[in-house]
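Here it is, the structure, as C-alpha coordinates.
Missing here: one protein chain of the complex. Every other protein chain is in place.
Our next item is subunit A:
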Amino acid sequence: MYDPQYQQQYDIYGQPVPQQGGPQPQLFEDTSGQAYNNYGNQGYGGGVDYGYPNTRQGGQQGQQAYGAYPGNMPGPQIFQDPMVANMAMQYGQSLASQGREYMDKKIEKYVSTSQIKYYFAVDTHYVMKKLQLLLFPYTHTDWSVRYEQDTPVQPRHEVNAPDLYIPLMAVVTYILVAGLCLGLQKSCVTGDCPELLHRFSPDVLGMQASSALVWLVLEIFIILATLYVTAIQTHIKTLDLLAFSSYKYVGMIVSLLAGLVMDSLGYYGVLAYCSLSLVVFMFRTLRWQVQGSGGTMEAYSVGNKRRLYLLLFMSGLQPLMMWWLTHHLVA
(Lines give C-alpha, C1' and ligand atoms only; values in the text may rest on other atoms or scores of the structure.)
Protein backbone atom coordinates (compact mmCIF):
# COMPACT_ATOMS: atom_id res chain seq x y z
CA MET A 1 0.00 0.00 0.00
CA TYR A 2 1.15 3.44 -0.57
CA ASP A 3 -0.26 6.36 1.22
CA PRO A 4 0.28 9.22 -1.15
CA GLN A 5 -0.59 11.92 1.31
CA TYR A 6 2.07 11.09 3.77
CA GLN A 7 4.64 9.53 1.43
CA GLN A 8 4.64 6.41 3.50
CA GLN A 9 4.71 2.81 2.33
CA TYR A 10 3.22 -0.04 4.21
CA ASP A 11 4.01 -3.71 3.98
CA ILE A 12 1.38 -6.40 4.05
CA TYR A 13 0.90 -6.19 7.76
CA GLY A 14 0.26 -2.54 7.67
CA GLN A 15 3.61 -1.96 9.27
CA PRO A 16 5.25 1.16 7.95
CA VAL A 17 8.24 0.32 5.77
CA PRO A 18 11.11 2.59 6.73
CA GLN A 19 11.69 5.44 4.32
CA GLN A 20 14.89 7.23 3.75
CA GLY A 21 15.47 9.82 6.36
CA GLY A 22 12.72 8.52 8.59
CA PRO A 23 13.39 6.91 11.95
CA GLN A 24 14.19 3.23 11.58
CA PRO A 25 11.90 0.85 13.42
CA GLN A 26 13.65 -0.25 16.55
CA LEU A 27 12.58 -3.83 16.75
CA PHE A 28 13.89 -4.68 20.20
CA GLU A 29 14.43 -1.46 21.86
CA ASP A 30 12.16 -0.85 24.76
CA THR A 31 9.39 -3.32 24.95
CA SER A 32 8.33 -2.63 28.48
CA GLY A 33 5.15 -0.75 29.16
CA GLN A 34 4.74 1.97 26.65
CA ALA A 35 5.59 0.37 23.37
CA TYR A 36 2.85 -2.17 23.74
CA ASN A 37 0.24 0.26 24.81
CA ASN A 38 -1.75 -0.16 21.72
CA TYR A 39 -1.24 -3.82 21.14
CA GLY A 40 -4.08 -6.15 21.67
CA ASN A 41 -4.75 -9.76 20.99
CA GLN A 42 -6.44 -9.09 17.77
CA GLY A 43 -3.74 -10.15 15.38
CA TYR A 44 -1.92 -8.05 12.91
CA GLY A 45 -4.58 -6.05 11.34
CA GLY A 46 -2.80 -2.82 11.79
CA GLY A 47 0.74 -3.75 12.58
CA VAL A 48 2.62 -3.72 15.84
CA ASP A 49 3.91 -0.50 17.14
CA TYR A 50 7.36 -1.24 18.44
CA GLY A 51 8.52 2.02 19.62
CA TYR A 52 7.23 4.47 17.17
CA PRO A 53 5.93 7.50 18.86
CA ASN A 54 2.23 7.16 19.23
CA THR A 55 1.54 10.33 17.48
CA ARG A 56 3.04 9.10 14.23
CA GLN A 57 0.47 9.16 11.57
CA GLY A 58 1.60 5.98 9.95
CA GLY A 59 0.47 3.99 12.92
CA GLN A 60 -2.93 5.43 13.02
CA GLN A 61 -4.60 2.38 11.64
CA GLY A 62 -3.05 0.35 14.38
CA GLN A 63 -4.10 2.65 17.10
CA GLN A 64 -7.70 2.44 16.31
CA ALA A 65 -7.76 -1.29 16.22
CA TYR A 66 -6.12 -1.77 19.56
CA GLY A 67 -8.09 -0.03 22.11
CA ALA A 68 -8.34 -3.12 24.20
CA TYR A 69 -5.24 -2.55 26.32
CA PRO A 70 -4.93 1.09 27.18
CA GLY A 71 -1.70 1.58 29.01
CA ASN A 72 -1.30 -2.01 30.23
CA MET A 73 1.23 -4.71 29.54
CA PRO A 74 -0.09 -7.09 26.91
CA GLY A 75 0.25 -10.19 29.04
CA PRO A 76 1.47 -13.63 28.06
CA GLN A 77 -0.82 -13.94 25.06
CA ILE A 78 1.69 -11.94 23.11
CA PHE A 79 3.78 -15.00 22.45
CA GLN A 80 0.96 -16.86 20.83
CA ASP A 81 1.16 -14.44 18.02
CA PRO A 82 3.29 -16.18 15.37
CA MET A 83 5.22 -13.12 14.35
CA VAL A 84 6.27 -12.25 17.83
CA ALA A 85 7.09 -15.86 18.60
CA ASN A 86 9.20 -15.97 15.46
CA MET A 87 11.09 -12.90 16.32
CA ALA A 88 11.57 -13.93 19.91
CA MET A 89 13.00 -17.22 18.77
CA GLN A 90 15.36 -15.53 16.34
CA TYR A 91 16.48 -13.16 19.02
CA GLY A 92 17.08 -16.03 21.39
CA GLN A 93 19.02 -17.93 18.77
CA SER A 94 21.21 -14.97 17.93
CA LEU A 95 21.87 -14.44 21.63
CA ALA A 96 22.77 -18.08 22.09
CA SER A 97 25.18 -18.14 19.16
CA GLN A 98 26.78 -14.91 20.33
CA GLY A 99 27.21 -16.34 23.78
CA ARG A 100 28.72 -19.49 22.40
CA GLU A 101 31.18 -17.58 20.22
CA TYR A 102 32.21 -15.50 23.20
CA MET A 103 32.81 -18.57 25.33
CA ASP A 104 34.77 -20.29 22.56
CA LYS A 105 36.99 -17.28 22.19
CA LYS A 106 37.68 -17.15 25.89
CA ILE A 107 38.36 -20.83 26.24
CA GLU A 108 40.57 -20.95 23.16
CA LYS A 109 43.19 -18.97 25.00
CA TYR A 110 43.69 -21.62 27.67
CA VAL A 111 42.74 -24.90 26.08
CA SER A 112 42.84 -25.03 22.30
CA THR A 113 39.49 -26.65 21.55
CA SER A 114 40.22 -27.24 17.88
CA GLN A 115 43.19 -29.35 18.80
CA ILE A 116 41.21 -31.32 21.31
CA LYS A 117 38.51 -32.02 18.75
CA TYR A 118 41.11 -33.85 16.72
CA TYR A 119 41.65 -36.30 19.53
CA PHE A 120 37.99 -37.12 19.85
CA ALA A 121 37.39 -37.80 16.17
CA VAL A 122 37.05 -41.53 16.62
CA ASP A 123 34.62 -44.18 15.56
CA THR A 124 33.71 -47.64 16.76
CA HIS A 125 36.05 -49.44 14.43
CA TYR A 126 38.99 -47.42 15.66
CA VAL A 127 38.14 -48.02 19.30
CA MET A 128 37.80 -51.77 18.85
CA LYS A 129 41.03 -51.99 16.91
CA LYS A 130 42.89 -49.88 19.43
CA LEU A 131 41.69 -51.87 22.40
CA GLN A 132 42.70 -55.02 20.64
CA LEU A 133 46.11 -53.53 19.96
CA LEU A 134 46.53 -52.52 23.57
CA LEU A 135 45.93 -56.04 24.76
CA PHE A 136 47.51 -57.95 21.91
CA PRO A 137 50.03 -55.92 19.94
CA TYR A 138 52.17 -58.80 18.77
CA THR A 139 50.72 -59.39 15.33
CA HIS A 140 50.37 -55.81 14.15
CA THR A 141 53.06 -55.00 11.63
CA ASP A 142 52.69 -51.43 10.43
CA TRP A 143 52.95 -48.88 13.23
CA SER A 144 53.58 -45.75 11.19
CA VAL A 145 51.20 -42.82 11.26
CA ARG A 146 50.08 -41.23 8.05
CA TYR A 147 50.42 -37.47 7.96
CA GLU A 148 48.56 -34.98 5.86
CA GLN A 149 50.17 -31.57 5.62
CA ASP A 150 52.19 -31.82 8.75
CA THR A 151 49.41 -32.95 11.06
CA PRO A 152 48.57 -36.55 11.67
CA VAL A 153 45.48 -37.96 10.03
CA GLN A 154 42.45 -38.11 12.27
CA PRO A 155 42.26 -41.15 14.50
CA ARG A 156 39.22 -42.51 12.80
CA HIS A 157 41.19 -43.02 9.61
CA GLU A 158 44.45 -44.11 11.16
CA VAL A 159 44.68 -46.79 13.79
CA ASN A 160 48.12 -45.83 15.03
CA ALA A 161 47.28 -42.24 15.88
CA PRO A 162 46.70 -41.39 19.53
CA ASP A 163 43.30 -40.32 20.74
CA LEU A 164 41.86 -39.04 23.98
CA TYR A 165 38.54 -40.84 23.91
CA ILE A 166 39.80 -44.20 25.11
CA PRO A 167 41.92 -42.65 27.88
CA LEU A 168 39.03 -40.56 29.13
CA MET A 169 36.67 -43.52 29.24
CA ALA A 170 39.37 -45.67 30.77
CA VAL A 171 40.03 -43.24 33.60
CA VAL A 172 36.37 -42.95 34.48
CA THR A 173 35.90 -46.71 34.30
CA TYR A 174 38.96 -47.20 36.47
CA ILE A 175 37.50 -44.98 39.17
CA LEU A 176 34.25 -46.92 39.09
CA VAL A 177 36.00 -50.30 39.14
CA ALA A 178 38.14 -49.10 42.04
CA GLY A 179 34.98 -48.27 43.90
CA LEU A 180 33.64 -51.70 43.05
CA CYS A 181 36.78 -53.40 44.34
CA LEU A 182 36.73 -51.46 47.54
CA GLY A 183 33.10 -52.25 48.04
CA LEU A 184 33.63 -55.96 47.61
CA GLN A 185 36.49 -56.06 50.04
CA LYS A 186 35.99 -56.38 53.69
CA SER A 187 38.60 -55.18 56.09
CA CYS A 188 39.08 -54.95 59.79
CA VAL A 189 39.85 -51.47 60.95
CA THR A 190 40.31 -52.18 64.62
CA GLY A 191 42.14 -55.07 66.29
CA ASP A 192 39.27 -57.44 66.94
CA CYS A 193 36.52 -57.26 64.43
CA PRO A 194 33.00 -57.55 65.70
CA GLU A 195 31.91 -56.85 62.13
CA LEU A 196 33.68 -56.56 58.85
CA LEU A 197 33.56 -53.12 57.36
CA HIS A 198 33.48 -52.32 53.71
CA ARG A 199 36.28 -50.13 52.60
CA PHE A 200 34.01 -48.24 50.32
CA SER A 201 32.39 -44.93 51.03
CA PRO A 202 31.47 -42.22 48.53
CA ASP A 203 34.35 -39.93 49.37
CA VAL A 204 36.76 -42.73 48.61
CA LEU A 205 35.71 -42.42 44.97
CA GLY A 206 36.71 -38.79 44.95
CA MET A 207 39.99 -39.66 46.61
CA GLN A 208 40.75 -42.30 44.00
CA ALA A 209 39.86 -39.89 41.22
CA SER A 210 42.11 -37.12 42.44
CA SER A 211 44.86 -39.58 43.21
CA ALA A 212 44.78 -41.00 39.70
CA LEU A 213 44.80 -37.50 38.28
CA VAL A 214 47.76 -36.45 40.39
CA TRP A 215 49.82 -39.45 39.40
CA LEU A 216 49.01 -38.81 35.75
CA VAL A 217 50.12 -35.21 36.03
CA LEU A 218 53.30 -36.25 37.81
CA GLU A 219 54.15 -38.82 35.20
CA ILE A 220 53.59 -36.43 32.31
CA PHE A 221 55.65 -33.82 34.08
CA ILE A 222 58.53 -36.21 34.58
CA ILE A 223 58.45 -37.22 30.94
CA LEU A 224 58.32 -33.60 29.80
CA ALA A 225 61.21 -32.73 32.08
CA THR A 226 63.19 -35.63 30.68
CA LEU A 227 62.41 -34.52 27.17
CA TYR A 228 63.62 -31.03 27.98
CA VAL A 229 66.77 -32.01 29.78
CA THR A 230 67.95 -34.44 27.17
CA ALA A 231 67.02 -31.96 24.42
CA ILE A 232 65.46 -34.49 22.11
CA GLN A 233 63.72 -33.09 19.07
CA THR A 234 60.39 -34.78 18.64
CA HIS A 235 57.07 -34.14 17.04
CA ILE A 236 55.31 -35.36 20.11
CA LYS A 237 52.83 -32.97 21.67
CA THR A 238 51.74 -32.75 25.29
CA LEU A 239 48.27 -34.06 24.50
CA ASP A 240 49.85 -37.03 22.78
CA LEU A 241 51.80 -37.71 25.93
CA LEU A 242 48.62 -37.47 27.95
CA ALA A 243 46.99 -40.00 25.65
CA PHE A 244 49.90 -42.44 25.83
CA SER A 245 50.20 -42.17 29.57
CA SER A 246 46.54 -42.94 30.04
CA TYR A 247 46.47 -46.05 27.90
CA LYS A 248 47.64 -48.03 30.90
CA TYR A 249 44.28 -47.57 32.57
CA VAL A 250 42.81 -50.07 30.15
CA GLY A 251 45.23 -52.72 31.33
CA MET A 252 44.61 -51.73 34.93
CA ILE A 253 40.89 -52.20 34.55
CA VAL A 254 41.30 -55.65 33.07
CA SER A 255 43.71 -56.63 35.84
CA LEU A 256 41.39 -55.37 38.54
CA LEU A 257 38.45 -57.26 37.10
CA ALA A 258 40.55 -60.42 36.90
CA GLY A 259 41.58 -59.81 40.48
CA LEU A 260 37.96 -59.73 41.48
CA VAL A 261 37.32 -63.08 39.89
CA MET A 262 40.40 -64.88 41.17
CA ASP A 263 42.08 -63.08 44.01
CA SER A 264 45.79 -62.48 43.97
CA LEU A 265 46.71 -65.02 41.36
CA GLY A 266 44.36 -63.65 38.75
CA TYR A 267 45.37 -60.11 39.48
CA TYR A 268 49.10 -60.60 39.25
CA GLY A 269 48.88 -62.90 36.27
CA VAL A 270 46.73 -60.60 34.21
CA LEU A 271 48.77 -57.63 35.39
CA ALA A 272 51.95 -59.23 34.14
CA TYR A 273 50.39 -59.99 30.76
CA CYS A 274 48.88 -56.53 30.37
CA SER A 275 52.15 -54.89 31.38
CA LEU A 276 54.02 -56.84 28.76
CA SER A 277 51.48 -55.99 26.09
CA LEU A 278 51.48 -52.34 27.02
CA VAL A 279 55.27 -52.15 27.01
CA VAL A 280 55.41 -53.62 23.52
CA PHE A 281 52.62 -51.35 22.36
CA MET A 282 54.22 -48.21 23.78
CA PHE A 283 57.64 -49.04 22.47
CA ARG A 284 56.46 -49.72 18.96
CA THR A 285 54.13 -46.75 18.80
CA LEU A 286 56.53 -44.27 20.33
CA ARG A 287 59.34 -45.37 18.11
CA TRP A 288 57.50 -43.69 15.27
CA GLN A 289 56.37 -40.68 17.25
CA VAL A 290 59.62 -39.82 18.99
CA GLN A 291 61.77 -40.42 15.98
CA GLY A 292 60.08 -37.80 13.90
CA SER A 293 60.91 -39.49 10.64
CA GLY A 294 61.35 -43.15 9.84
CA GLY A 295 61.41 -45.86 12.44
CA THR A 296 64.94 -46.96 11.84
CA MET A 297 67.43 -46.25 14.55
CA GLU A 298 71.15 -46.21 14.11
CA ALA A 299 72.75 -46.55 17.46
CA TYR A 300 75.73 -44.38 16.62
CA SER A 301 74.65 -40.80 17.06
CA VAL A 302 74.04 -39.46 20.53
CA GLY A 303 70.55 -38.28 19.75
CA ASN A 304 69.34 -41.71 18.84
CA LYS A 305 70.84 -43.27 21.90
CA ARG A 306 69.03 -40.72 24.02
CA ARG A 307 65.83 -41.41 22.18
CA LEU A 308 66.21 -45.09 22.81
CA TYR A 309 66.76 -44.53 26.49
CA LEU A 310 63.78 -42.25 26.67
CA LEU A 311 61.62 -44.84 24.95
CA LEU A 312 62.78 -47.54 27.31
CA PHE A 313 62.20 -45.29 30.27
CA MET A 314 58.68 -44.40 29.20
CA SER A 315 57.77 -47.94 28.40
CA GLY A 316 59.28 -49.28 31.59
CA LEU A 317 57.47 -46.72 33.70
CA GLN A 318 54.11 -48.06 32.65
CA PRO A 319 54.09 -51.44 34.45
CA LEU A 320 55.42 -49.79 37.56
CA MET A 321 52.61 -47.25 37.55
CA MET A 322 50.07 -49.94 36.78
CA TRP A 323 51.13 -51.92 39.79
CA TRP A 324 51.41 -48.90 42.03
CA LEU A 325 47.95 -47.61 41.28
CA THR A 326 46.11 -50.88 41.72
CA HIS A 327 47.83 -53.03 44.30
CA HIS A 328 46.09 -51.41 47.22
CA LEU A 329 42.76 -52.31 45.70
CA VAL A 330 43.41 -56.03 45.66
CA ALA A 331 44.14 -57.21 49.15
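Basically, a contact is a pair of C-beta atoms (placed from the backbone, for glycine too) under 8 Å apart; a residue touches a chain by one contact, two chains touch by 3 or more; residues count from 1.
By our rule, contacts and distances are computed from a predicted model.
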{"item": "Undepicted complex member, UniProt protein name, chosen from \"pantothenate kinase\", \"Immediate early response 3-interacting protein 1\", \"Putative beta-1,4-xylosyltransferase IRX10\" or \"UTP14A small subunit processome component\"", "value": "\"Immediate early response 3-interacting protein 1\""}
{"item": "Among A:200, A:215 or A:288, residue touching the chain not depicted", "value": "A:215"}
{"item": "Hidden partner chain, residues of subunit A it touches", "value": "207-208, 210-211, 213-215, 217-218, 228-231, 302-303, 324, 328"}
